[in-house]
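Below you'll find the structure I mean.
In this view, the complex is presented without one of its protein chains, the others remaining in place.
By written order: A, B and C. Residues from 1 in each chain.
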């Protein structure tokens, strides 16, 4: 039996749900999951639907074709169709921090992530041994003031060569270039080590310590051109107290970073998110 | 414009969502909220739908009538229709603890709860002054070994006299009788001061202290004949440590009890729950 | 038996703990609680000590006198001595929001707060009925652009007349004047309805909604001249999602505000905090 996931958004109109569910009925699909959401302020309708096709005369490809030429057109929908049996390809970008990389690769090796990881790209050589430990191709693309364009070009070549669907910045300490952001719009996931919008930019744990907060956080978000301003995917927090040093903040923060980034990878790879107006709609 | 909330459950079948949404389309309703859930193990379909009627030729009453004689019958649905403009009537049962009662009445007076509170019933006189402080009729129905039947009879008379829709046990220290449970099936909400199923029964904070747990909890649930075994509505927890005494557990626990009970009241009064197989489906 | 709480801070030096504990031994005190903390960066030593006096020849007053003229002088300590049997007097300032006021008064009436509440001050008449419901004197001191000085003067007169030890701003929507802040340094507790330093100032729930955060928060802090920049006492958070409207944020936030403010009141009234460098040391 074939499975697919359908993501839709369009102007809210009467009869959309009826139209979509009638369509699924027509192609002999069985709805496993359906959730919808209307953003009242902007009058936008969102839907996520998981379906199994019970009759082999209908395939994911034929249903997709049928959908695009009928109600998708009628309702002027933006939509995405995913074959659930195909794993998305995820590139990891790293610099020198090991904790998120180990965590992702451990989960990957344990079969927890529904992705393929064809390559790891880094601006430093330091983490090559970890990539080798897990048998994943590692590419060193150094970045200096003068070679930005060249570095970006090389990154894009590799991403295209390996058919990468989305990118995870696992504490990658380098600004992503606008061209790459454009090519992978809402497909580059970053983990920021603070509870955004508190403490954007560099050294958030130091700033949090200085301010005397009682809770620290981490935030996963899509990368946009505005630093740490992209659509937030997930956040989590951990309590701290006056007995904790900056080093304690950093150590506790690592646990947050690992977990919050892993959750974002799961949500993205399982097609559970849509983005609008710099926000995410997350269907659990 | 009239609003209603519709709760449905039935055997999962192809075409239910399409049928319901087509029906709403027909009565010129605008779907504000729709969520569905299928319990795969038992093949049961659940749906919650909020709707506004855009054409005055259709009223909540006419739509309800229409629904009951058409698809409700076709799909053999169990269903409930609620006019959103009518507030449910909630009775509070208390004994001697004040914290949950103050919290509920404070929220009620602040307009946070979409209910009416026609009366408070207690097996003790102690909390009458609080009821009077908030101008709510208070009835003292003492319970002894010998007057159980009489007490129950008096409770039921009062509940019917005041047209009570559901009951909240705000730390009511008395077993609810089977007859009352039957009359108010899945309509009596209790707050238990532990993280169920850990520490059922009496003195859970003392047991938690003795066991040396690092987290305590509270649980709101519907009352069934099996003590502390009813469908769980909500739970929450609070960290404790070796520095905390039993009294600290009790104090921290009060905050949990207040919050977890208040959330259950909101969910129930806003018709966001369905019960099956001793579990709750909670549509947020 | 008499009880006291002693708070100390001074330059970190060898032998402080030994000196203090020898002193307690000498006055036949029994240490019930002792916690210390050294802020390494600034080399400051903090200690909190609870003690019961086992021999009636020593009283809190005599021990205090003895302490001040011996080791307090030797180590150049800043210190505070509190007789545990005297309840601090707490004024409440409110405007129009009811939820924090109801919560505080409910806890107060339930005996959860170790304080006396001699008066409530407001810049509006709206909440007078709640004060009356709980039998607490209510004073209306309106604030306009032109009468600030006069209003402040009246506030200070009342606070002194009622011997107020500390002030709680229960969603008081008025800037506290510098003179009052100076008189009650680190003795005015505010609740801000965001996770500071995110969203300071007005309408934080609206800003949080706009930014698309996945977690909202509340922060209790001491009031300083810089708005929302004072020493943080406690913070807590609640998850939100795309299904939540601004009104949902506000409703969930009320629960946070209540709890986080109540915790701050407890910590302050039980003498569990010290302030330095715009941070709090909180001894649990």
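Convention: a contact is a pair of C-beta atoms (placed from the backbone, for glycine too) under 8 Å apart; a residue touches a chain by one contact, two chains touch by 3 or more.
This one's a predicted model, so the numbers in the text were calculated from it and none came from an experiment.
Of the candidate positions B:118, B:217 or B:253, contact with the unshown chain belongs to B:217. For the chain left out of this panel, the touching residue among B:142, B:178 or B:197 is B:197. Along subunit A, the points of touch with the absent chain fall at residues 98-99, 102-103, 105-107, 109-110, 112, 130, 133-134, 241, 243, 251, 254-255, 259, 262, 284. In the full complex, the hidden chain is touched by subunit B at residues 37, 39-40, 195-199, 211-215, 217, 231-237, 241-243, 245, 277-282. Contacts to the hidden chain, counted on subunit C, fall at residues 14-15, 17-18, 21-22, 24-25, 30-32, 34-36, 38, 239.
To be clear about the criterion, only the chains that are shown with their structure count from here on.
By number of C-beta pairs in contact, the leading pair of chains is A-C. Here the spacing of subunit A and subunit C, counted between their Cα centres, is 42 Å. One inter-chain figure worth recording: subunit A and subunit B are separated by 37 Å, centre to centre, where each centre is the mean of the chain's CA atoms. For subunit B, no residue reaches two or more other chains under the stated contact definition.
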